[in-house]
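One chain of protein is taken out of this complex; the other chains stay put.
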Amino acid sequence: MLKVESLAFGFPGRTVGRDVSFELAAGEVMCVLGPNGGGKTTLFRTVLGLLEKHSGSITLDGRPIESLSRAGIARLIGYVPQGHSGYFAYTVLDFVLMGRTAHLGIFSAPSAKDHGVALRALESLGMAHLAERPVTEISGGERQLALVARALAQEPRLLVLDEPTASLDFGNQVRVLERMAALGRTGISILFSSHDPDHAFLCAERALLLAEGRALEIGAPREVIRADTMQRLYGVSVQVVALAAGGHTCLPSLNGR
Amino acid sequence: MSGRALSYLLAAGALLALTALAFAVGRYPVSLGEIAALLFSKVTGSPHSLPANVETVVLQVRGPRVLAALVVGAALAAAGTAYQGMFRNPLVSPDILGVSTGAALGAVLGIFFSQGVFVIQMLAFAGGLAAVGLVYWIGSRLRGHDPLLALVLTGVVIGTLLGSAIALLKYLADPYNQLPAITYWLLGSLASISPRDLSVAAPLALLGLAPMLMLRWRMNLLALPDDEARALGVDTRKLRTVVVAAATLMTAAAVAVSGIIGWVGLLIPHAARLLVGPDFGRLLPLAMLLGAAFLLAVDTLCRTIAPIEVPPGVLTALIGTPFFLWLFALARRSW
Partner (left out) sequence: MKYGFVLFFFSSVCFSQAPVVDATGREIRPPAKVERVYAAGPPAGLLVFAIAPDKLTGWTREMRPNEAQFFDDKYARLPELGRLTGRGNTANVEVILRARTDLIVDVGSTGATLASLAAQVQEQTKIPYALFDGRMEATPAALRSIGKLMGDEPTAQNLAAWYEGQLKDVKQRVARASYHPLVYYGRGSAGLQTGGRGSINVEILDFLGARNAAAEARAGLVTVSFEQVILWDPEVIITTDPNYWASVWTDPRWRAVKAVAAKRVYLSPHLPFGWFDFPPGANRLLGLWWAGKLLYPREFGVDLRAKVSEFHRLFYHREPTGAQLDALLDEPGVLPK
């Protein structure tokens, strides 16, 4: 679905990262780990075509990103940014309907079919009861899920989520992670970033460690998330512990204990 | 009937009632019966027995003025609505990119060089378009900044520059003759509206309205941060260009014939949003209805409460502010 080769990315006049290469197949879930300022968001924005790449190639569904229009990209990739509260008071349904834009003509308004797609996206996230509420009057977690619903309304093949659990409480974090895993099982590729290695263990099939704009390692989480890689990435010492029920978890060692 | 549909119906009804009232009142006494007889004769082509003055007042003076108030009010409200959505800021007025200041400079130049009414209006229209063109051109060249912030800052800067040019012209103008004329133009007025003014301004305003109506659903996406809108498939730069061009065309056409009338473009979109929410497709028609009704009410007062004309900008602020505060206190929704 997504193929990135020797990508150099950054802002006009300033390269933030280089030599990043990875592939994402349909239904695969990949987590990008890295410290703040390491280039995660910039990488995502480049993959979405919001920033121009400096060199290398990005291929979406076999087509180079340069050959796609904005709407073309939007029909393939759904973007879930970090939510904020400065929106106008659109209803949740209207908000999610905005996701249908890429499928509409320039002068068209959403039809009954589009309403159906939006409602189903809300239902799949358990949010249908909030459809008529203003988006400014729901909780932070619900707003994050509304953003996911909006991205789903695009009927994309790839979902890109930028730190989807930041500023969410524990319960909402878990719910979002569950949804992501479930979506992956429906055949949508998922690319998300996180600051918590445990999220990679919980729902990612592969992890990409991004430090200073360079891909440190790419591979299965239990292979790439180790004490030494975490030390290199975050400058802290951790223990990676295997759990009795299967899976792993990453525990920081405070003050060397 | 839903709350929204009710709002529409009430607004449309209020507008019709106001229009009929506006036709019926004025310094020159004309009865409703006379108006009816006149309109009937014009429609059927049969002659009427009314004095020539009555026909002149109703068809040449009052009629165009009432219609112009509707057109200008609707145009300013529409432009304000578009800009408040585009700049994601409920405190934005149609003049944020300098169209009124540019039009004022054009008109002041016309007065300074002792031109006739038509030339002054053309200069005002051209000045408004040129000012925004300049702001937009400079603003879009400023790379590396949030595009909206670049536009707003450029608008403020250029607006100030044009404002100082106007101040200079006021200073150099002949204080007995030109300066009062300049002052009156800047205060705004619909007193000198002619049928020709209407026949030029209305089509231009419609020309600006057309793209806004056609793109009304897509314009909702401008309320999102730029990255999000683009990720959803919208070419935000192109859409903004169209919105700015359309809003500028409407505002420049309005200001060219009416001078500067403030508050309509700022307050009315607010009021409409409090009633029906931010969805542009529902917001735009209501804002235009309310804007037309508001300016018509204000202008009718301006021309009837005294033998002399009261500047409409004064009344829009005096009436609009308490009305808006009342609406704000009543409303149960946020922006």
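Letters A and B mark the chains in the order given here, with residues in each chain numbered from 1 onward.
Note that a residue touches a chain if its C-beta (ideal position, glycine included) is under 8 Å from a C-beta of that chain, and two chains touch if they have at least 3 such contacts.
Being a predicted model, the structure only gives us computed values, none of them experimental.
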item: In the full complex, displayed partners of the excluded chain; value: B
item: Per the touch definition above, residue among B:Ala24, B:Leu39, B:Leu142 or B:Leu179 touching the missing chain; value: B:Leu179
item: From B:Ser189, B:Thr248 or B:Thr316, residue that would touch the chain that is not displayed; value: B:Ser189
item: Residue in contact with the excluded chain [from B:Ala11, B:Ile35, B:Val61 or B:Ala77]; value: B:Val61
item: Touch criterion as defined above, residue of B:Arg218, B:Arg240, B:His270 or B:Arg303 at the omitted chain; value: B:Arg303
item: Absent-chain interface as seen on chain B, which is shown; value: 26-28, 52-53, 56-57, 60-62, 111, 114-117, 120, 171, 173-177, 179-181, 184, 189, 191-192, 194, 303, 307-309
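One rule holds in what follows: only the chains that are shown with their structure count from here on.
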item: Contact footprint of chain A on chain B as seen in their complex; value: 85, 88, 143-144, 214-218, 220-221, 223-225, 227-228, 230-235, 277-279, 281, 333-335
item: Chain A to chain B touching residues, read off their complex; value: 12, 45, 48, 50, 70-75, 77-79, 81, 84, 86-91, 94, 98-99, 101-102, 104, 106-110, 134, 136-137, 150, 154
